[in-house]
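To keep things clear, I will list the structure first and then write my remarks on it.
Missing here: one protein chain of the complex. Every other protein chain is in place.
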Amino acid sequence: MPQASYPYAIGRIRVLENKLLNNDKVERMIEADTPADVLKILAESEYGTGQELASAHDYEKLLAAELRKVYDFIEEVTPDKELTDLFWLQYDVHNLKVLLKARAIGGGDEPLMDTGSIVSDSLKAAVYKGDHSDVPPFVSEVLREIDEKYGERFDPHRIEVALDKAGYKHIFNVLRKKKNAFLQEFFQKRVDLINIKMLLRVKGLGEDAGFLSSMLIPGGTIADELLIKALDEPVDKLVYALRDSEYAQVVALGVRAFERDGSLTVYERLADDFLLHFVKSRSFDPLGFEAIAGYIMAKENEIKLVRLIMVGKINNISTDKIRERLRDVYV
Amino acid sequence: MAIVRMKKLTLIGLDEEKSAVLRAMQELGSVEIQDISDLSGEDIYAAGSAHTGQSDDIEGKLSEVRNAIDLLQKFSKAKKGGMFATRPVVTLKELNEVMSRQADLLDTVAECRRLQEKLTALKSRRVRLQASMDQVEPWLDLDIPFESIGYTDTTNALLCTLRKDNAEAFTGWAEGNELPVSLEVVSESKDQAYCLVVYHTSSEGEVLDRLRELEYERANLSGLKGTARQVREAYKKDMEAAEAEEKLILEGTAQLGESLDSLKILYDGLLVELEKHKAAHRLLNTGKAYILKGWTAERDTKALVEKLSGVTDAIHLTFQDPDDDDVIPVKLENPPLVEPFEVVTSLYSTPHPKGIDPNALMAPFYFAIFGIMMGDAGYGLIMAVAGTIFTRKMKLKGAARKLGLLMALCGISTLIWGILTGSWFGDMGERVAPLLGLKTAVVWFNPMEDPLMMLGFCFAFGLLHVFAGMAAKAYMSIRDGHIWDAVFDQGLWFVLIIGLLLIFLPATAVVGKYVAIAGAVGLVLTQGRSKKNIIAKFFSGLLSLYNITGIFSDVLSYSRLFALGLSSAIIGMVFNILASMLGGAWYTFIFAAAVFLVGHIFNLVINILGAFVHASRLQYIEFFSKFFEGGGHAFMPLTIKTKYIDLTN
Partner (left out) sequence: MELGQILALIGVALSVFVAGIGSARGVAIVGQAGAGVVSEDPDKFSQVLVLQALPGTQGIYGFLIGFIILIRLNVFGGMVSVSPQTGWLFLIGSLPIAIVGLISAILQAKVAAAGVGLIAKRPEEVGKAITFAVIVETYAVLALLASFLIVYFIPVA
């Protein structure tokens, strides 16, 4: 096998990019009569690993398999595992949240994602048995911190925040060492967009500035003060304050939608799209990390889109409604 | 220079005869069908889109047949074609016969898919088993069953890997601190030690911390039952079973091999169907009738009418001249000697329908440039012969045929330049000439001995090429009625540059000066003519003189003619020297011949590639930039396209 390198990885990615669902396919999926028909179209695009689904309602298995396929592919070609792992970190954080929740309130049937950078058994051992031998130091650190601060008392909100913060701290630590300007910028933008979302969420909950400032993730480019100040002001002020930033459009449209129906869905989609476009606009370098990030994000995005269509089809939502919902968020 | 005159065609016919009409057009291959399906209103569209399902269906079949063919080609014992294998010739009748057996053949395809799936499953099973075996391998000397390794009431045992020095460090540490722990090395690889660690649970914290510091890695063997040897035996058995099953399946696959030829015909039959169905989507359908709009060459109209009247009377067919705002597809027609050069242009862009076809003008330049860059009579001869034989033997078609002929033509050019400069397989000509009683093999001059003369020649040639490009632009302006544009934009430049050149010749220096000044003044006065303001006119006129640097750098770029020629000549010479250094005894002669042969083949291939890309580049950047308008869309008629077979009537 050729040695993993940037040009090799990107060469493979360029071909795989052809297999991403194109507009035609998406359109056909939207037009499909039944969920099973959607799956047929997906099978044409070699979705999942060819396993038979008992029923169309098992589509999550298919999507999980597809994500795992992307994960395996990236693991195979990655020229720098430390950097690609940063993209899988969100699944580790997700798994930790699930495990901590299960530990606190019992149960624990919710399946873990198998696309994290850390083997889920190691996470389980760390959370349940306190055996931190197979988890990286930052996980060990945040678990100790959580145990100290909250003990066995389960505070989902704060624990989530603590995990997110620890994740991003790790990301920025790695990036400081790696000096990858593109990823630095990318994750800064992601933190900015998350922080704005936090602000909106706190606003919706009616909590105070202290609460918000404990939630904000460090490392972004927007000053915390600006966001904290915006908490007690009308949202238009925030839109105005960010009018010259690159987030102007995301904030303007997303915040308006949030005001209108109190939901963050539109904002989240806009933020995802913003990041996707940012990465895409950079991913021409045949020797840089950009194209790899672009492919991971494109696949994640595609999987979200398929999920949206499947949910619509299973719940018998009309074609027009599904299209409208997709248009809301994708065009 | 010929862009074929096109006619717009409109055909109205009955739905039930649509398929037959399209098939007739397909066999003729002279009509490009325009997509007008979205011109219709909603209802009509609905009627038309019923076909979409059908072509999806064919596409699905195609990909399955393709997979089956790939599988059978890989595993069946059917003979494989060599390099010169040509595609089998199949008549329409045979094709129809195979298509009528479609259902049976599709069963075979389905069988292939089942076998393929089983093979994939078996392969991944073997990979998994292999991985598991590798995992157990280091623990073979451990006699304790895996399930009993773990916590007891007072102790714990674990299996892990450590770097060798770290394993020693651990033992030292345990002894130093008199801890109730033992480390036993089960096996060792190059730098890893596979260890069984047993400790009293009272010291668990310290032991684990220390192990962590030493970067231990726990062996992932959970869930295994029995000793390592037992586990491996079990894996081995599984493996053998999987291999046996795989062999069985491969035998089954080999048996299906006899259908391979039929499957290939089926594939191409489906491909032809698919083309037709796709074409059907581009029509405007009403349910009962359809409208077809398209393009065909003016001279092909008669044949089309004849062919279609053989199919049905119930059609209405009209031809029109294109309007100004029509996007006319571009079909090129050139004499046989120019045709191969169309490949070069098509790699760049299809000419604009209102522009000119540059091929006839470009061909002689490309021909000469390629020859000068290769510049070796021996190589030229090989290329000319190989190109001709290859094209004939392989029965190449379309772009591949053009490419083959291009190689043959460029070979002739290379031969000519090689004779002129006396280059035969590097300096072989010079070496052999005395033996033949000749003073030298050089007919004109040897670039290696007179590099300045060669450079001068390259620049002169370059200037001629650039001038030809500008002249083509002037021709286009005149054709469009803008005679003054031609005079100002190209004519004055000719005057200026020729004047500048004359300055360098002592006899004409004075005349040259005045000619150049006249040209320059003319340019300053005319190049700003699109500006309104008189001052702006003057300054943009003055600035336009700066373009002289552009022409200068264009011409300089032709130095690559020399550089590439140099490279092929010298590398060829290197191999000759190497070969001759091996001496003259008969046994060294074999080595010498091998060096000569391999070396020159290498040089030939590398230089064909170099000459091809650089000769193309000189056309694209230096020549086309002067006049060529690209961006046309190539004429793509509905035809019979096949992948595995050649279809005849």
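By written order: A and B. Residues from 1 in each chain.
FYI, contacts are C-beta pairs under 8 Å (C-beta built on N, C-alpha and C of every residue); 3 or more make two chains touch, one makes a residue touch a chain.
Since we're looking at a predicted model, the values are computed, not measured.
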item	value
Of B:Q490, B:S557 or B:T642, the residue in touch with the unshown chain	B:S557
Hidden-chain contact residue, picked from the options B:A110, B:I570, B:A593 or B:M636	B:I570
Candidates A:E17, A:D37, A:D114 or A:D131 - the one touching the absent chain	A:E17
Where the unshown chain meets subunit B, residue by residue	346-348, 451, 455, 556-557, 559-560, 562-564, 566-567, 570-571, 574, 577, 581, 606, 609-610, 613-614, 616-617, 620-621
Contact footprint on subunit A, counting only the chain that is left out	2-3, 5-18, 77, 284-287, 291
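Assume only the chains that are shown with their structure count from here on.
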item	value
Gap in Å, rounded to a whole number, between the CA centres of subunit B and subunit A	37
Of all residues in subunit B, those that touch subunit A in their complex	60, 63, 117, 120, 208, 211-212, 216, 218, 222
Of subunit A, residues touching subunit B in the complex	44, 50, 121, 131, 133-134
